[in-house]
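Let me begin by presenting the structure, written as structure tokens, before commenting on it.
The complex appears here minus one protein chain, its other protein chains still in place.
Right, chain A next:
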Amino acid sequence: MCHLFINNQWHDAVSGKTFPTINPATGEVICQVAEADAADVDKAVQAARNAFKLGSPWRRMDASNRGLLLHRLADAIERDAAYLAELETIDNGKPYAVSYMVDLPHVVKCFRYYAGWADKWEGKTIPIDGDFFCYTRHEPIGVCGQIIPWNFPLLMQAWKLGPALATGNTVVMKVAEQTPLTALYVASLIKEVGFPDGVVNILAGLGASAGAAIARHMDVDKVAFTGSTEVGHLIQQASGGSNLKKVTLELGGKSPNIILSDANMEDAVEQSHFALFFNQGQCCCAGSRTYVQADIYDEFVERSVERAKRRVVGDPFDLKTEQGPQVDQEQFNKILGYISSGKREGAKLLCGGGVAADRGYYIQPTVFGDVQDNMTIAREEIFGPVMQILKFKSLEEVVERANDTKYGLAAAVFTKDIDKANYVSHSLRAGTVWINCFDVFGAQAPFGGYKASGNGRELGEYGLENYTEVKTVTMKVPQKNS
């Protein structure tokens, strides 16, 4: 059984409750996990608060040593990469080759990147008017609640912990109930490399209980959430209903992927396939509205269908497998519901559309053509292996249609024309725009959403701002001199 990680120790839930975590490839229970609710959140917040007290080891630590601890954590994760990748695959269903070759290296790089920032997050001295000396200190916000999703469990943990710890905060993290295992293993590494007690506390639990307790907690100074836009609304409301804690949100998307007729066809087809189907379609930035210019539409659709039919679905531990199961029954049912709505509303089902195995939560790679902007599958986030291809004629038209959504997370454009690339990328209302590529992530580059896709930015230097209070110190001086 897995426990809660509070104050560098393992705890049962106060209620004694546990929940099962399921292998989505088989539907079988992997193990029981202690289920945190409000009482456990209180304990964790208390530990995090103590670790943040003035004079504590964590507060007194040199910033460069915070960085060194993050480096050590990266080293430990790198050492155990094969085990963590395996655990991630069992718990989440993503192909092992992807866990090991994509998720784990990104996790390690993210921790290393923020390790480097720890002693480089500089305040300023400011030439204020009058006989004063003025400077800013970049101080940690305090106790940060962090609620992470199940689609990239380890990577989302790294995105959250890296900047929060580099800047000196303490953390109460709730991991998704579908995928608690790798985050709890990383908790053991956090203790192993020497983070002081209470700096990181990791709880597994449900959103409605543990998540809600964090969001409305009066002693949590900041909450960062990655998940659905629907829950993002609740988090923001909870902040308003409690102590006005700072909120950053990384939410849903319905990201347009625009293929102009001068694009390299083969590359655009492959990238668009990857943009949607990567991670079983369970990406907030999935390119789920593929806009293709009219004169290449037919060929693009044909090739995309052919590519989707070739997609290898199966046992995630088979190294040839490209697509594993969806994460759980609920997601599985929801995606099948969307596929039905697509058919019902008149989109053309070109391939897939059904269940792909007799056990586990497998869904066939599915492609819809002739999709219209007002269809449910063109407006709502499906979060599954379902590709929508739409036709457009002019640049102005596609920009307008691409922006006609409540979301604004990511977008892409495929073209060889530098003018068009600049025009489209500057016109799209999205936090990330890829040109002739998709899903290119680096710890160095910020990621986040316009509009209802979120609030704030993760990664890059920008990611530090969400974990920092700026303090202006102004001192009277006898006489100013430049």
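For the reader, a short list of remarks on this structure follows.
Definition applied: a contact is a pair of C-beta atoms (placed from the backbone, for glycine too) under 8 Å apart; a residue touches a chain by one contact, two chains touch by 3 or more; residues count from 1.
Quick note on the criterion: contacts and distances are computed from a predicted model.
Missing chain, UniProt protein name, picked from "Septin", "Retinal dehydrogenase 1-like", "Adaptor related protein complex 5 subunit sigma 1" or "VPS33B late endosome and lysosome associated": "Retinal dehydrogenase 1-like".
Residue in contact with the omitted chain (choice from A:Lys120, A:Arg137, A:His233 or A:Lys471): A:Lys120.
Summary of contacts with the chain left out: across A:Met1, A:Leu54, A:Met218 or A:Met475, the touching residue is A:Met475. Here one chain is not drawn; of A:His3, A:Lys94 or A:Lys109, the residue touching it is A:Lys109.
The chain not displayed touches chain A at residues 57, 60-65, 67-69, 71, 109, 112-113, 115-120, 122, 133, 192-196, 418-419, 422-423, 426-427, 442-444, 461, 475, 477-479, 481.
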